[in-house]
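Working notes for the structure below.
Excluded from the complex is one protein chain; the other protein chains are retained at their positions.
Presenting chain A:
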Amino acid sequence: MTVSGATQRTRPAMGGFWWRRLGRSRVVRTFGPFVPVVLAWWAVAELEFFPAAFFVGPDVVVAEFAELIKKGILPAYLSDSVTRLWTGVVFGLLIGIPAGFLVAMSRWARRLTWPLLMFFQAIADIAWLPIVIVWFGFSLTAVTFVIVYTIVFPLMISIVAGVEQVPRDMVRAARSLGAGRFRVFTDVILPGALPAVATGIRTGLGYGWRALIAAEIIVGTSGIGFMMFDARRAGEVTGVFVGMIVLGILWFALDALVLAPFERSTIERWGMIQTAEVAR
(Lines give C-alpha, C1' and ligand atoms only; values in the text may rest on other atoms or scores of the structure.)
Protein backbone atom coordinates (compact mmCIF):
# COMPACT_ATOMS: atom_id res chain seq x y z
CA MET A 1 0.00 0.00 0.00
CA THR A 2 2.78 2.43 0.83
CA VAL A 3 4.54 1.42 -2.36
CA SER A 4 1.56 2.07 -4.59
CA GLY A 5 0.96 5.35 -2.78
CA ALA A 6 4.51 6.38 -3.55
CA THR A 7 4.29 5.48 -7.22
CA GLN A 8 1.03 7.29 -7.52
CA ARG A 9 2.63 10.36 -6.08
CA THR A 10 5.69 10.27 -8.28
CA ARG A 11 3.95 9.55 -11.54
CA PRO A 12 2.19 12.88 -11.99
CA ALA A 13 5.41 14.62 -10.97
CA MET A 14 7.33 12.71 -13.65
CA GLY A 15 4.58 13.44 -16.12
CA GLY A 16 4.77 17.11 -15.24
CA PHE A 17 8.51 17.04 -15.78
CA TRP A 18 8.26 15.56 -19.27
CA TRP A 19 5.37 17.79 -20.09
CA ARG A 20 7.34 20.85 -19.12
CA ARG A 21 10.36 19.70 -21.07
CA LEU A 22 8.19 19.17 -24.12
CA GLY A 23 6.60 22.57 -23.65
CA ARG A 24 10.01 24.20 -23.66
CA SER A 25 11.18 22.59 -26.88
CA ARG A 26 10.95 24.97 -29.85
CA VAL A 27 9.88 22.29 -32.30
CA VAL A 28 7.04 21.07 -30.09
CA ARG A 29 5.92 24.60 -29.35
CA THR A 30 5.89 25.49 -33.03
CA PHE A 31 4.38 22.36 -34.53
CA GLY A 32 2.54 20.81 -31.59
CA PRO A 33 -0.68 22.79 -32.07
CA PHE A 34 -0.95 21.48 -35.64
CA VAL A 35 -1.02 17.83 -34.64
CA PRO A 36 -4.67 17.73 -33.51
CA VAL A 37 -5.71 19.85 -36.49
CA VAL A 38 -4.09 17.47 -38.96
CA LEU A 39 -5.51 14.47 -37.11
CA ALA A 40 -9.01 15.93 -37.21
CA TRP A 41 -8.58 16.75 -40.89
CA TRP A 42 -7.47 13.19 -41.54
CA ALA A 43 -10.38 11.77 -39.58
CA VAL A 44 -12.90 13.90 -41.46
CA ALA A 45 -11.38 12.80 -44.78
CA GLU A 46 -11.22 9.11 -43.81
CA LEU A 47 -14.80 9.08 -42.57
CA GLU A 48 -15.84 10.44 -45.96
CA PHE A 49 -18.24 13.06 -44.71
CA PHE A 50 -17.70 14.84 -47.99
CA PRO A 51 -17.16 13.36 -51.45
CA ALA A 52 -13.50 13.10 -52.45
CA ALA A 53 -14.04 15.70 -55.17
CA PHE A 54 -14.68 18.32 -52.47
CA PHE A 55 -12.44 17.28 -49.63
CA VAL A 56 -9.19 15.33 -49.59
CA GLY A 57 -7.10 14.08 -46.70
CA PRO A 58 -3.56 15.08 -45.69
CA ASP A 59 -2.06 11.97 -47.32
CA VAL A 60 -3.42 12.95 -50.75
CA VAL A 61 -2.27 16.53 -50.30
CA VAL A 62 1.23 15.48 -49.28
CA ALA A 63 1.43 13.21 -52.32
CA GLU A 64 0.29 16.02 -54.60
CA PHE A 65 2.73 18.36 -52.91
CA ALA A 66 5.61 15.97 -53.66
CA GLU A 67 4.35 15.56 -57.22
CA LEU A 68 4.17 19.31 -57.82
CA ILE A 69 7.68 19.76 -56.47
CA LYS A 70 8.97 16.95 -58.63
CA LYS A 71 7.39 18.45 -61.74
CA GLY A 72 8.95 21.77 -60.80
CA ILE A 73 5.61 23.58 -60.92
CA LEU A 74 5.46 24.43 -57.25
CA PRO A 75 9.04 25.77 -56.97
CA ALA A 76 8.58 27.88 -60.09
CA TYR A 77 5.24 29.32 -59.01
CA LEU A 78 6.47 29.83 -55.51
CA SER A 79 9.50 31.76 -56.66
CA ASP A 80 7.24 33.86 -58.92
CA SER A 81 4.98 34.73 -56.00
CA VAL A 82 7.84 35.46 -53.64
CA THR A 83 9.60 37.64 -56.23
CA ARG A 84 6.42 39.64 -56.73
CA LEU A 85 5.87 40.02 -53.02
CA TRP A 86 9.51 40.99 -52.48
CA THR A 87 9.44 43.61 -55.25
CA GLY A 88 6.23 45.04 -53.88
CA VAL A 89 7.46 45.04 -50.31
CA VAL A 90 10.77 46.72 -51.12
CA PHE A 91 9.04 49.53 -52.99
CA GLY A 92 6.31 49.67 -50.39
CA LEU A 93 8.79 50.14 -47.55
CA LEU A 94 10.95 52.55 -49.54
CA ILE A 95 7.92 54.75 -50.13
CA GLY A 96 5.91 54.10 -46.97
CA ILE A 97 8.57 54.61 -44.30
CA PRO A 98 9.89 58.01 -45.43
CA ALA A 99 6.39 59.19 -46.34
CA GLY A 100 5.10 58.06 -42.95
CA PHE A 101 7.79 59.97 -41.06
CA LEU A 102 7.36 63.01 -43.25
CA VAL A 103 3.64 63.16 -42.55
CA ALA A 104 4.25 62.44 -38.87
CA MET A 105 6.90 65.12 -38.40
CA SER A 106 5.52 67.97 -40.48
CA ARG A 107 2.32 69.61 -39.44
CA TRP A 108 1.83 70.93 -42.95
CA ALA A 109 2.37 67.59 -44.61
CA ARG A 110 -0.12 66.13 -42.15
CA ARG A 111 -2.79 68.72 -42.80
CA LEU A 112 -2.39 68.38 -46.55
CA THR A 113 -2.26 64.62 -46.80
CA TRP A 114 -4.32 63.22 -43.93
CA PRO A 115 -7.71 63.41 -45.70
CA LEU A 116 -6.15 61.91 -48.82
CA LEU A 117 -4.59 59.17 -46.75
CA MET A 118 -7.92 58.32 -45.22
CA PHE A 119 -9.63 58.36 -48.59
CA PHE A 120 -7.16 56.15 -50.42
CA GLN A 121 -6.73 53.84 -47.51
CA ALA A 122 -10.43 53.12 -47.70
CA ILE A 123 -10.32 51.90 -51.31
CA ALA A 124 -9.70 48.18 -51.08
CA ASP A 125 -6.49 47.12 -52.77
CA ILE A 126 -8.19 44.67 -55.12
CA ALA A 127 -10.63 47.36 -56.15
CA TRP A 128 -7.67 48.89 -57.95
CA LEU A 129 -7.04 45.80 -60.05
CA PRO A 130 -9.47 46.55 -62.86
CA ILE A 131 -7.98 49.97 -63.58
CA VAL A 132 -4.42 48.80 -62.94
CA ILE A 133 -4.87 46.05 -65.49
CA VAL A 134 -6.11 48.62 -67.98
CA TRP A 135 -2.99 50.71 -67.29
CA PHE A 136 -0.27 48.10 -67.01
CA GLY A 137 -1.79 44.93 -68.49
CA PHE A 138 -1.31 41.53 -66.90
CA SER A 139 2.19 42.30 -65.75
CA LEU A 140 4.48 42.36 -62.76
CA THR A 141 4.01 46.12 -62.67
CA ALA A 142 0.29 45.69 -62.10
CA VAL A 143 0.82 43.26 -59.25
CA THR A 144 3.59 45.36 -57.72
CA PHE A 145 1.38 48.43 -57.86
CA VAL A 146 -1.33 46.71 -55.89
CA ILE A 147 1.09 45.36 -53.27
CA VAL A 148 2.81 48.70 -52.84
CA TYR A 149 -0.58 50.30 -52.49
CA THR A 150 -1.68 47.89 -49.77
CA ILE A 151 1.56 48.25 -47.83
CA VAL A 152 2.06 52.00 -47.96
CA PHE A 153 -1.13 53.18 -46.28
CA PRO A 154 -1.25 51.00 -43.15
CA LEU A 155 2.48 51.59 -42.77
CA MET A 156 2.14 55.37 -42.96
CA ILE A 157 -0.79 55.47 -40.60
CA SER A 158 0.96 53.31 -38.07
CA ILE A 159 4.13 55.38 -38.26
CA VAL A 160 2.17 58.57 -37.65
CA ALA A 161 0.54 56.95 -34.62
CA GLY A 162 3.93 55.66 -33.45
CA VAL A 163 5.58 59.06 -33.64
CA GLU A 164 2.71 60.59 -31.73
CA GLN A 165 3.17 58.00 -29.01
CA VAL A 166 6.81 58.85 -28.37
CA PRO A 167 6.59 60.33 -24.85
CA ARG A 168 6.94 64.10 -24.78
CA ASP A 169 9.31 63.93 -21.82
CA MET A 170 11.68 61.74 -23.81
CA VAL A 171 11.93 64.34 -26.55
CA ARG A 172 12.37 67.06 -23.95
CA ALA A 173 15.04 65.05 -22.16
CA ALA A 174 16.98 64.75 -25.41
CA ARG A 175 16.62 68.47 -26.09
CA SER A 176 17.83 69.36 -22.61
CA LEU A 177 20.81 67.04 -23.04
CA GLY A 178 21.94 68.92 -26.12
CA ALA A 179 20.18 67.22 -29.03
CA GLY A 180 19.12 69.48 -31.87
CA ARG A 181 15.99 68.82 -33.90
CA PHE A 182 17.79 66.48 -36.29
CA ARG A 183 19.35 64.42 -33.51
CA VAL A 184 16.00 64.27 -31.74
CA PHE A 185 14.61 62.73 -34.91
CA THR A 186 17.40 60.23 -35.47
CA ASP A 187 18.05 59.33 -31.84
CA VAL A 188 14.62 59.56 -30.24
CA ILE A 189 11.78 59.63 -32.76
CA LEU A 190 13.13 56.87 -35.03
CA PRO A 191 13.86 54.30 -32.31
CA GLY A 192 10.86 55.46 -30.29
CA ALA A 193 8.53 54.80 -33.20
CA LEU A 194 10.10 51.43 -33.96
CA PRO A 195 7.39 49.36 -32.24
CA ALA A 196 4.83 51.08 -34.44
CA VAL A 197 6.97 50.65 -37.53
CA ALA A 198 7.31 46.96 -36.76
CA THR A 199 3.55 46.65 -36.36
CA GLY A 200 3.06 48.62 -39.55
CA ILE A 201 5.41 46.37 -41.49
CA ARG A 202 3.71 43.31 -40.10
CA THR A 203 0.22 44.49 -41.03
CA GLY A 204 1.45 45.84 -44.34
CA LEU A 205 3.11 42.56 -45.25
CA GLY A 206 0.01 40.63 -44.23
CA TYR A 207 -2.18 42.78 -46.45
CA GLY A 208 0.38 42.70 -49.25
CA TRP A 209 0.53 38.93 -49.16
CA ARG A 210 -3.23 38.68 -49.39
CA ALA A 211 -3.37 41.24 -52.18
CA LEU A 212 -0.74 39.27 -54.06
CA ILE A 213 -2.79 36.09 -54.01
CA ALA A 214 -5.90 37.96 -55.03
CA ALA A 215 -4.00 39.67 -57.83
CA GLU A 216 -2.58 36.38 -59.04
CA ILE A 217 -6.02 34.85 -59.11
CA ILE A 218 -7.30 37.69 -61.26
CA VAL A 219 -4.23 38.70 -63.26
CA GLY A 220 -3.19 35.06 -63.31
CA THR A 221 -0.27 33.92 -65.40
CA SER A 222 1.71 32.13 -62.72
CA GLY A 223 2.16 32.02 -58.94
CA ILE A 224 0.53 30.28 -56.01
CA GLY A 225 -2.74 32.16 -56.39
CA PHE A 226 -2.84 31.25 -60.08
CA MET A 227 -2.01 27.63 -59.27
CA MET A 228 -4.95 27.40 -56.90
CA PHE A 229 -7.35 29.00 -59.31
CA ASP A 230 -6.10 26.83 -62.14
CA ALA A 231 -6.55 23.69 -60.03
CA ARG A 232 -10.11 24.72 -59.28
CA ARG A 233 -10.81 25.23 -62.95
CA ALA A 234 -9.56 21.71 -63.60
CA GLY A 235 -11.69 20.42 -60.74
CA GLU A 236 -8.70 19.29 -58.69
CA VAL A 237 -9.40 20.15 -55.08
CA THR A 238 -6.02 18.77 -54.06
CA GLY A 239 -4.18 21.58 -55.84
CA VAL A 240 -6.33 24.14 -54.00
CA PHE A 241 -5.52 22.49 -50.69
CA VAL A 242 -1.81 22.48 -51.47
CA GLY A 243 -1.94 26.18 -52.34
CA MET A 244 -3.70 27.09 -49.11
CA ILE A 245 -1.21 25.16 -47.03
CA VAL A 246 1.76 26.66 -48.84
CA LEU A 247 0.39 30.14 -48.15
CA GLY A 248 0.10 29.36 -44.46
CA ILE A 249 3.59 27.89 -44.24
CA LEU A 250 5.15 30.81 -46.08
CA TRP A 251 3.67 33.39 -43.76
CA PHE A 252 4.64 31.27 -40.82
CA ALA A 253 8.24 31.09 -42.05
CA LEU A 254 8.40 34.81 -42.76
CA ASP A 255 7.17 35.52 -39.27
CA ALA A 256 9.42 33.02 -37.53
CA LEU A 257 12.57 33.78 -39.53
CA VAL A 258 12.37 37.52 -40.09
CA LEU A 259 9.71 39.46 -38.23
CA ALA A 260 9.76 37.78 -34.83
CA PRO A 261 13.57 37.68 -34.42
CA PHE A 262 13.74 41.35 -35.41
CA GLU A 263 11.17 42.28 -32.79
CA ARG A 264 12.79 40.08 -30.16
CA SER A 265 16.17 41.73 -30.61
CA THR A 266 14.82 45.28 -30.58
CA ILE A 267 11.58 46.32 -28.98
CA GLU A 268 11.25 43.25 -26.76
CA ARG A 269 14.85 43.52 -25.63
CA TRP A 270 14.28 47.18 -24.78
CA GLY A 271 11.11 46.43 -22.86
CA MET A 272 9.11 48.62 -25.21
CA ILE A 273 6.23 46.20 -25.56
CA GLN A 274 4.56 44.63 -22.62
CA THR A 275 4.44 40.89 -22.90
CA ALA A 276 0.88 39.88 -22.13
CA GLU A 277 0.29 39.49 -18.42
CA VAL A 278 -3.04 37.72 -18.88
CA ALA A 279 -1.95 34.60 -20.72
CA ARG A 280 1.29 33.95 -18.83
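Heads up, the rule we're going with is that contacts are C-beta pairs under 8 Å (C-beta built on N, C-alpha and C of every residue); 3 or more make two chains touch, one makes a residue touch a chain; residues count from 1.
We adopt the following convention: contacts and distances are computed from a predicted model.
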Key: Protein name (UniProt record) of the chain left out of view, among "Pyruvate dehydrogenase E1 component subunit alpha", "[NiFe] hydrogenase diaphorase moiety large subunit", "ABC transporter ATP-binding protein" or "Lipoprotein-releasing system permease protein"   = "ABC transporter ATP-binding protein"
Ask   = Quick one: which of A:L140, A:A179 or A:L254 touches the chain that's been left out?
value = A:A179
Ask   = Out of A:V188, A:I218 or A:A231, which touches the unshown chain?
value = A:V188
Note = Listed in rising order, the chain A residues that touch the chain left out are 167, 169-170, 172-180, 183, 187-188, 191-192, 194, 266, 269-272
